[in-house]
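Only one protein chain is missing from this complex, and each of the others stays in its spot.
Order of writing sets the labels: A and B. Residues in every chain begin at 1.
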Amino acid sequence: MLYTVVDLLGVIAFAISGVLVAMEKRLDLFGVGIIALVTSIGGGTLRDLLLGYAPVDWMRHPHIVYVILLTTTLAVLFQSRLKNLRTSLFLFDTIGIGLYTLVGIEKGLDAGLSPVICIALGTITACFGGVLRDILCNEIPVIFRREIYASACIAGGGLYFLFVAAGLSAVYAYVGGIAAVILIRLLAVRFGIGLPNLYRNPAG
Amino acid sequence: MLYTVVDLLGVIAFAISGVLVAMEKRLDLFGVGIIALVTSIGGGTLRDLLLGYAPVDWMRHPHIVYVILLTTTLAVLFQSRLKNLRTSLFLFDTIGIGLYTLVGIEKGLDAGLSPVICIALGTITACFGGVLRDILCNEIPVIFRREIYASACIAGGGLYFLFVAAGLSAVYAYVGGIAAVILIRLLAVRFGIGLPNLYRNPAG
Partner (left out) sequence: MLYTVVDLLGVIAFAISGVLVAMEKRLDLFGVGIIALVTSIGGGTLRDLLLGYAPVDWMRHPHIVYVILLTTTLAVLFQSRLKNLRTSLFLFDTIGIGLYTLVGIEKGLDAGLSPVICIALGTITACFGGVLRDILCNEIPVIFRREIYASACIAGGGLYFLFVAAGLSAVYAYVGGIAAVILIRLLAVRFGIGLPNLYRNPAG
C-alpha cells in the first residue's frame, strides 16, 4: 500500500518534469503528453527490453498510463502554479529515483545477473526516462552534465549489495538502498557536492 | 491484394519523407538510405520490440527493405521532380498512418492488451518512424509541434473501438478505423484545425 503510494508519487514527479521540459520547448498537447509518458516509463521500458520482458511493464498495467495522462492534463491546466511546487517536485523526484533504482536491481537479481549489471539496470530504470525526455527535446541529457543524480543511484545500489553482504535481511537492505539513494542526492544538493571536474580549462 | 498495394504505398511515402528530410540535412547516400529505412520501419520495429515479437517484422520480410532501398534510389535520382509529387505524397502518407494505426491496434489485440494500450501501439506504429527520423536528423520531432497528425491516429483508433462496441463486424470496424484516421487528418489539414494552444504568450 505504502509502496504503491510512493511509486505513484515518483511517476507523477517524473511526468511533471517531462511536462515542464516539453512546455519550455513549446510542444503541442500531444508532444507534451508523449514527453510526460516517456519520462515516467522510459527507464522501466528500456530495462524490460534489455531483460527480454515483453510486453513491457506499462502495457500490462495501463493504469500507470492513465495516471500520467491525468497528471499531464492537470499540470498543463495549472501550469502557473507549478513553480510553487518546486520543492515538493524535487522531493518526489528524489524519492522516485531511489525507488526505481531498487526496483531495477530486484528485476536484475530475479534474472540471475551479477551485481554490477543489476546496479546498471537500477540506474537505467531511474535515469533513462529523463535521458529519453532530453533526447526527444533535442538537448544533451541533463544528467550527463549535472551534479550528483545518476551517481546517487549507482552509489545507493552499491550500498544495497554491501548491506546484503553484511547480513541484513532482504527487506532492510531494500529499504536501506532506497534511503541511501535519496540521502546521497539530498546531501549532494544541500552541500553542493559534485563529481570531480575532468577539465583543466574553464568551459569556453 | 488491395491491402498489399496500399501497404506498399504507405511504405513508399514514408521512405520518401525520410529521403527529403535527410537530403535537407545534406547527409551522404548511406545516411539518406538509413533515414528512409528508419522512417518506414521504425514505428513497426518499436511496436514489435515492446510486444516482444522478434526477430522484428522487417527482418522476416526483407522485401520491404528492397522496396525502401529502391524508393530511395529513385527519389535521389529524380529529386528535382519530387516537388511535383507533394500532393500524392501527402495522400500516401495519410493513407499510410491510417493503415499502420490499425495494424498496430490489431497486434495489440492479438497480445491481449487493453484498448488504450492498443491505441498507443497503433499510434507508435504510425508515428514513431517519423520521430526516429527527426531524432537522427537532430530535430525536435515535427509531430510534437505540428497540427493534427498523431492525434488523428489516436482519435481514429478510439473510433475503431467505438465501432466494435457498437456491434460492427471486425472487417467493417477495421476499415472504418482506417477511414477515420485518414478523414480526420484530411479535414484537419483542409480546415486548418489544430490542437488547443497551451501557451498564453506568443512564441518568442
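Quick notes on this one:
As a convention for this text, a residue touches a chain if its C-beta (ideal position, glycine included) is under 8 Å from a C-beta of that chain, and two chains touch if they have at least 3 such contacts.
Note that the structure is predicted; figures quoted are calculated from it, not measured.
Shown as candidates are A:21, A:150 or A:164; the residue that touches the absent chain is A:150.
Touching the chain that is not shown, out of B:34, B:109 or B:142: B:34 (per the contact rule at the top). The hidden chain makes contact, of the residues A:67, A:91 or A:117, with A:117. Which of A:38, A:131, A:159 or A:173 touches the hidden chain is settled by the complete complex: it is A:131. On the side of chain B, the interface with the absent chain consists of residues 22-23, 25-32, 34-35, 45, 49, 52-56, 58-60, 62, 65-66, 76, 79, 135-138, using the contact rule stated above. Counting over the whole complex, chain A has residues 49-53, 111, 113-114, 116-117, 120-121, 131, 135, 138-141, 143-147, 149-151, 154, 194-196, 198-199, 203 touching the chain that is not drawn.
Note that only the chains that are shown with their structure count from here on.
Chain A and chain B have centres, each the mean of its CA atoms, that are 30 Å apart.
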